[in-house]
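The complex appears here minus one protein chain, its other protein chains still in place.
Let's turn to subunit A:
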Amino acid sequence: MLEVQIYKKLAEFDLDVSFQVDDYILGLMGASGSGKSMTLKCIAGIETPDQGRIVLNGRVLFDSEKKINVPIQKRNVGYMFQSYALFPNMNVYENISVGLRARKVKDVDIVVQKVMQQFRIFELASRYPKQLSGGQRQRVALARLMAYEPDVLLLDEPFSALDEDLKEDLLQELKSELQISKPVIFVSHDKEEVNYLCDLKYKIKQGEII
């Protein structure tokens, strides 16, 4: 379970949200610049809230009163970026293995092979991100973070970089891949995506849940 309570002063408005996510998919909906991506970044540790508390499975990631701020590397969150943020200088295999090696995971090769099978990217192992289609990139990005078994998945508009006609298939695909017993937060401005994918949805406007 993920418990979030964040207050952060932004240029245009104040971000002030609090919610909980259990082992289901929560949709955060809102226009661009409404504070939904900032919320994800605060949970991941990329941005620091001014005040608040973030607790993941009983583990305090951030607490402004107790001055706790666990570094990004130690939060064990899976963050899928809008543009997927695959490393252009590494092939698919290296993209997945580099984080596992950093985490000193045992039998990196076996874990990578397994996750590549699971996400049907096995034959793409030696390709570079530039040589992949949009859908393949999304699968690689998801495989890369599922490989280290994060405690929460944060998906930041994963469909905004894709063609419309591709989206439908990938939505189905993603829905089946997200049948996991972990909290998932899905951020999007698209109502259809959120309705299709999410078990529960919140709307964010001007930094507040409405």
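Annotations
As a working rule, a residue touches a chain if its C-beta (ideal position, glycine included) is under 8 Å from a C-beta of that chain, and two chains touch if they have at least 3 such contacts; residues count from 1.
Following the convention adopted for this analysis, contacts and distances are computed from a predicted model.
Set against the options "Prokaryotic ubiquitin-like protein Pup", "Molybdenum transport system permease", "Pyrrolo-quinoline quinone" or "Alpha-D-ribose 1-methylphosphonate 5-phosphate C-P lyase", the UniProt name belonging to the omitted chain is "Molybdenum transport system permease". Contact with the chain that does not appear here is found for just one residue of A:V77, A:L155 or A:L174, A:V77.
When the missing chain is restored to the complex, the residue among A:L145, A:L170 or A:C198 that touches it is A:L145.
Within the complete assembly, residues 41, 44-46, 71-73, 75, 77-79, 81-83, 85, 87-90, 98-99, 102-103, 128-131, 144-145, 148 of subunit A touch the chain that is not shown.
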